[in-house]
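Taking it in order: structure first as structure tokens, then the write-up.
Chains shown are a subset, placed as in the full complex.
Chain nomenclature is as follows: A, B and C, assigned in order of appearance, with residue numbering initiated at 1 for each chain independently.
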Amino acid sequence: MKSTNASAATAEPTAEEVRDTKIYRNWSMTDAEYERAVGMLGRLPNYTEAGLFAVMWSEHCCYKSSTPILKTFPTKGPRVLQGPGEGAGIVDIGNGKAVVFKAESHNHPSAVEPFEGAATGVGGILRDIFSMGARPVAVLDSLRFGELDAAHAKDVDRNKFLVDQVVAGISSYGNCIGVPTVGGETEFDACYEGNPLVNVMCVGLIDVKDIQKGRAAGAGNSIMYVGATTGRDGIHGATFASEEFGEGNETQRSAVQVGDPFMEKQLVEACLDVIHNHNDILVGIQDMGAAGLVSSSAEMASKAGTGLYLKLDDVPQRETNMTPYEMMLSESQERMLLCVRAGHEEEITKIFTAYGLDAVTIGKVTDDGKYTLEHKGQIVADIPVRALTDDAPEYHLPDTEPARLAGLHATDASAAALHITNPSETFLKLLASPTIASKEHIWHTYDSQVLTNTVIRPGSDAAVIRVRDTETALAMTTDCNGRYIYLDPEIGGKIAVAEAANNIVASGATPLAITDCLNYGSPENPEVMYDLKRSAAGISEACRTFETPVISGNVSLYNETSHEAVYPTPMIGMVGLMEHTDHITTQDFTTAGDAVYLLSGSQGIRPDFAGSEVQKLTTGSIGGVLADVDLDDIKKTQDALLTAIRAGLVNSAHDVSEGGVAVALAESAFGFDSKSGTGRNNPQADVLGVDVNLDIDDPLLFAETVGAFVVSVPSSKAAAFEAAVPAATSLGRVTDDGMLTIATRGSGIRVATMSAKKVWKESLACLLN
Amino acid sequence: MESSKNYKVTVYVTYKESVLDPQGQAVQGAIERMGYEGIDSVRIGKYFEITAHAEDGKSLEETVDAICDKLLANPNMETYRYEITHAETDGAQA
Amino acid sequence: MSVSSPRFAVIVFPGSNCDKDLLWGIKNVAGMDAEFVRHDATSLDGFDAVLIPGGFSYGDYLRCGAIARFSPVMEEVRRFAEEGKPVFGTCNGFQILCEAGLLPGVLLRNTSLRFVCETADVEVANASTRFTSEYADGQQLRLPVAHAEGRYTVTDEELADLKANGQIAFRYAKGHNPNGSVDDIAGVTNKAGNVLGMMPHPERAVEKLLGSDDGLPFFTSLINSLQ
């Protein structure tokens, strides 16, 4: 078969010119990779083919540097129906139903074009979920930005702008398409200034019988393209995402795409209609994500062990004179690829037309294992499918212990304690710090209730969605404290999972499984590889302890600006199963007179100041030796808490995290509006307070001991609770005097609940003005 | 201030050709469904009517350039153009 | 309610996203006979009431509701309304009814310029409509709102008319107006009282599990008015 170069009409370089000019280097392909491609083809790849190799072998598409690490994650479990490898992972939740979830990053697009970058991030992860056959039921967003005060930011206005626009993008896409955004996290640190992190997780529900796979099986079957037309937007977006930012990257900006949530809404409904009602003629379905058409089609063929013949003239195009290279690499949004049984194309077209969408046949499944592209009567690519997918390079990159660690570990973290002379003052400052302050200003702009399943909205430890036609519910959260991982990747990795599990348990659910977004710097830096490896080891260990396999995930590398990497930030998204909606618990105190307890591991509250908010606040930096966590001990505490919740002994539960036990107590007393319809107008919420006595020194009020919970219990059930959870320490009572009274061995804290709440509630809006 | 004149500035911001305009598409579709013929394409942009005062058109132009670049248009995906006319006079082009 | 249960149509426009919520509320929670009716349907025969859901019809890409009002089914909705039968629109449904001229006024961008999702304090301003008879005048409700363009705007004359005719059905509680609506208006009827639009979502407040069932009497009022 002759494999000519692109038509004479376009002045594309010849195969020889590609070799001689090394143009592939612009696409982040190395000389060695180019040679590998030449070897696989047994000839020089033409321009289009070289482009296909470059994008398919980019980190973003094939995870060439991270695959060896991902293989170390535990991925199996009795409930796991689909682990990593498909659009999203799937876990059985009983009653013939399953939960489908995955997270994805959109860091680089959001850094240059925050609104569209974040919006298309939501659109992309939604497609992963409904391509599995599931209806998306919830979105969570995990965000990291630079600091919001001029003293700690290079360009504070830019940081504010990024927050504003990223949040607007998420809200605009999620609200329009009608999937509730129910949770997330938002943290601020100087290291994210040039490279914010925008991770979005989507959760879907499916009847087990409807599960789909992205397969192009059965020679002769048709490949159909549905959704939006293809434009030149986002070409090389995937390789763009795999490159670190430097000063002169302005020209890359054309890689940003515009989202059309209305189109995607129609796409969801049409695809689910096909899956639910016409499954007999659907062979496989996959979304077009990174590296658009080439990635989706090659993967579908690879998974089925088939070949493909695509006629690019039939690809719906938005712009004129598009080259094969442009069409294959375009990252235009809101497109899906279907494999349809031969002879049934018209039925499919009809269904999509009813939703106002185009569906056209652009090729056929073949049995020759080849990836063949035809354009204007010529063959423009002819590559073994496997070469693009399974045979992509895999690198075992070297790692070395980061030089920073020795210095960080030499810091005495207990120095933070010395700065705490007025605990009430420190307390109020902590409540005002943007990482701890209420994120209401953000999630107020997210429709968190559409689809009428949301029981717990943003504002509590985990969001909760009821599962219709059952007594069950799903709890979900995202978590990661990059500062801990910066100090100690392995322990930090454990903590990220433990905190996610704590949030799930505090809401009354059993952790089921996790997804992740591994946000790191350049893998070519051995220190970054060390962070990646060690934190993955910590995550794996914690996942084994909590019995939460990793069912899906995403890797985002090259998160650097001018060689400054972000904190290693492996975002953990966890979903838990609530056996009965009666178990749903929030962090809010409900009733004056309730007994307040502290549940913590065998060691109680420890002087855990390394990487804490109070350390950052009082010393201006972080450092010290991060205390290891006893995962089994935490698991025991979680199990005890769950038992008590299920026995109906608990009115509220909140895990201790940023800001320590003082902040946890305060947040519980703020009586927030997380249970829809309570809170603001609950006259009690305005007067609730707490009167407790902790037998600790003042600074420990702010120590971030992982695995501790603040729990409130009706006084009539106190005895039963103490019998069920012998390790619980009685601290005092919920009051109705509107005061936070926290006694210690020192001066303790005494502040009016409402004034503390005002600081906490209004801080973020003030900072963002 | 005494010597400053009044101007009217109109700024037009549109998406670059290559950028998808879902809004324009939606409007075009609606026009077709309403039964009107002959509409080949619709693109939607923003339109700002600004009143301003300045010493002269030249200095105002600098300000408007800066405002457009930094605020009114997103250089990643939009282009703009503007017109400055004298207000309260017969609208000569500045 | 057995065989003669009234039948409800829930209109589905491209981009509607509260259609399932409305159907769930009226059918699964209130136990009525209800069905989706597509935007391109040309008949509402056999239906006793029409419910227009929230969402982003046609992406709300021009003005909210501006494109949806030209859907074929809206001709039927107009006829239906003219026959005096009940038509209800929430959120985007309200916006569509205003754009279609079935209700006075327009809904503009919230004064905060931001999307607002919260549980609003709403007051029943007129409990004698067919949609509000199960409430008492002045009753305080907790109803979810979720919109970016909910600032109800009418001219002074129109406002005087609304007041004179008892067309204001719901108001936001004093000091809790989430969008800058004139006179704190949250929901209005037409002069005849058979068409009602409101920004709050009663269908999101029909189950205690989800925090509030203050919206349930809204639907029972409507159901009772049909029996």
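What we mean here is this: a residue touches a chain if its C-beta (ideal position, glycine included) is under 8 Å from a C-beta of that chain, and two chains touch if they have at least 3 such contacts.
Because the structure is predicted, anything quoted here is derived from the model rather than measured.
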Check your understanding: How many of each chain type make up the complete complex?
Key -> A x1, B x2, C x1
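Just so it is clear, only the chains that are shown with their structure count from here on.
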**Study point:** Gap in Å, rounded to a whole number, between the CA centres of subunit B and subunit A
**Key:** 39
Point to revise | Multi-partner residues of subunit B (each touching 2 or more other chains) | key: 22, 26, 29
Review point. Counting only residues that touch at least 2 other chains, which ones in subunit C make the list?
Key: 58-59, 61
**Study point:** Contacting residues of subunit A [partner subunit B, same complex]
**Key:** 112-113, 116, 228, 231-233, 253-254, 256-258, 260, 262-263, 318-319, 332-333, 356
**Study point:** subunit B partner contacts - residues on subunit C that touch it in the complex
**Key:** 58-59, 61-62, 67, 70
Point to revise | Parts of subunit B lying in touch with subunit C, wherever the complex brings them together | key: 22-23, 26-27, 29-30, 33-34, 44
